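Apart from one protein chain that is not included, each protein chain of the complex appears where it belongs.
This part shows subunit A:
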Amino acid sequence: MSQLFILSSLSLVFIGLFGVLTRKNLIKIFIALNIIETGINLLLVAFGYIENGTTPILTSQDSILKLTSMVDPVPQALVLTSIVIGLGTTAFSLGLAIRYKYNHNSLSIRASEEEEGVKV
């Protein structure tokens, strides 16, 4: 099961890296960066996973005795930080993309070179 988590998070990270390396549209690059972030979040949550684990919530009187069968709460709390920071950076980069489109009239990352007539 843990191999499945490693495989899926790795494949998400590398799909995102492929997008960052080969795409030239800014919006597609931001989407690829978000895919990388999702893969890393999945890996962080997988660090706390145990087989047949339950959610870390005390629901009944005797659930305090089953603390060892609950999944680890600390990585889940850390992922919350990562999600919020990812949202902030995504929103800021989209604002920068609007500014870029306003200045260069294009969303390509080679827009400034194409304007000057550099052969790309």
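Keep this in mind: contacts are C-beta pairs under 8 Å (C-beta built on N, C-alpha and C of every residue); 3 or more make two chains touch, one makes a residue touch a chain; residues count from 1.
Assume contacts and distances are computed from a predicted model.
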Subject >> Hidden subunit of the complex - UniProt protein name among "CRISPR-associated endonuclease Cas1", "FwdC/FmdC family protein", "Putative monovalent cation/H+ antiporter subunit B" or "Ion-translocating oxidoreductase complex subunit D" >> reply: "Putative monovalent cation/H+ antiporter subunit B"
Original post:
For subunit A, which residues touch the unseen chain?
Top reply: 2-3, 5-7, 10-11, 14, 17-18, 21-25, 46-50, 55-59, 67-68, 70, 72-77, 80-81, 83-85, 87-89, 91-92, 94-96, 98-99, 102, 107-108, 120
